[in-house]
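Let me begin by handing over the structure; questions about it come next.
A single protein chain has been omitted; all remaining protein chains appear in their positions.
Chain lettering (A and B) follows the sequence in which the chains are written, and residue indices restart at 1 in each chain.
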Amino acid sequence: MMADTNQLRMMIYASLLAALTAVGAYIAIPIGPVPIVLQNFFILLTGLLLGSRWGLAAVAVYLLAGACGLPVFAGGSGGIVRFAGPTGGYLLGYLPAVCVVGLIAEKGRNRMVFDIIAMICGSAIIYACGVPWLKMILSLSWGKAFVVGMVPFLIGDALKIAAAVPIAKVLRPIVKKI
Amino acid sequence: MSIIEIKNLSHRFENGTMGLDNINLSIEKGTLTLIAGRNGSGKTTLLRHLNGLLLPEKGSVLLNHVPVSKNLKRARQMVGMMFQDADSQIVGETVSADVAFGPENLCLDKAEVDIRVNQSLRAVGLENYFDQRPHLLSGGEKRRLAIAGVLAMEPDILVFDEPFSGLDYPGVKQVLEQIVSLHKTGHTILVTTHDIEKIIAHADRLIIMNNGKIIKDGVPDEIVPGSEEFGVREPCLSHMGVRVRSWLD
Partner (left out) sequence: MAGLTAFNYLPGNTFLHVLDVRVKLAALVMLSLTCIRADLTESLMMTLCLLFLFRAIHLSFRSISRELRYFIVLLLIVFLARAFFTPGRPLIGIWSLTMTHQGVSDGILIAWRLFLIIMLSLLFVSSTRPSDIKVAVERLLAIFPFISRKKVAVKVAVMMSLILRFIPEIVNQAKETLDAQKARGIENRKNPVYRLIKFAVPLIRRTFENADRLALAMEARCYSENRTDPELVSTQKDLLVFAGVTCFCLIIIIA
């Protein structure tokens, strides 16, 4: 039996967004002292564009590919150690984050306010997973962990969310036309 | 014997314009047919009906007397299609994985897949690039890889959509050689182009399309004069009444 065309398309889109996430780790847009990296931007966008189900699939396959040592994380291969290292919590946080972003965006029928709420929740989840892990691995105090692992990125995150809203608006018709 | 039989085929785009307007066409087995016409004249739309990427709204397309829509898998195995943009046709992450993609879809057993991969790569002269990543290949090599990927499915009919666009002179020669040698091995070949000069010396038949209709159909030498009004550039030599030489000579 031949595979269903829509399924095939969604699968290709999911792989494409996973690949964009991989490349996003390398593209930095210089703003202020901390250049913003686009990895989590593409994670949020994956949730907005693909919804919870295919978004989750995209991120899960991305992480699995990375865990097996395929070169999809920043800094060459690395494999499973990325999850054990200081930034492992953020990576694992992508999973629930993309799922929640997708769910809220679907419930909100792509209205702008819901998109923004979705992405704020998504970012919060990523930090909720990332910061405690960072604290544990580096044996930091809570205060230091937040200062190192969250505060410097908040401005960048706000900018990314501001950019993601119109981007999702323009790109959704391309995904949805099927 | 005609291998492709198209009867009263029409196709309307979503915006209402006619993509194809009552096409009747039959293609003989083993011929090399050139389909020319300006962009938007319906060439690509016509080709996509041959392997069921588009299904006829009106009319029918028969391959060896069986409608395409009756068995899509058979149609897609029988008709190998090379798209205009070779880059986006490549599926695999290495050359060999890409060629294996088609036969694996046909559920052939692994040994047979390996045989076909090796055969196809040898047929297009890419056997030394087995583990190469496709994006590192040159334009002409990418086209040849796309051809190998299709050959591995052992099609009877090969369809080339604008095979020369964006290629440099050596690239054009590589692809042209490939097409000519495939023709010699008995494949039925259809080529669309708006630049007929590169291949016309090898064509058995020339069809000119305009606005979704077939305007002219016949032996190239007879058709070429006066075809410029349909967006097909007449080769220089032909202007002077001389037969066009092959690009391979």
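In this text, contacts are C-beta pairs under 8 Å (C-beta built on N, C-alpha and C of every residue); 3 or more make two chains touch, one makes a residue touch a chain.
Worth saying up front: this structure is predicted, and the values here are computed from it rather than measured.
The chain not shown here makes contact, within the complete complex, with A, B.
Contact with the omitted chain, checked across B:Leu63, B:Met153, B:Val224 or B:Val244, is made by B:Met153. From the options A:Ile80, A:Met112 or A:Val147, the residue with contact to the unseen chain in the full assembly is A:Ile80. Residues of subunit A in contact with the chain left out of this view: 1-3, 5, 8-9, 11-16, 18-20, 22-23, 26-27, 29, 31, 36, 38, 41, 45, 57-58, 61-62, 64-65, 68-72, 74-81, 84-86, 137-141, 144, 159-160, 162-163, 166-167, 170-171, 174-175. If you put the missing chain back, the residues of subunit B touching it would be 51, 53, 73, 76-77, 81, 83, 85, 87-94, 97, 101-110, 113, 131, 133-135, 149-150, 153.
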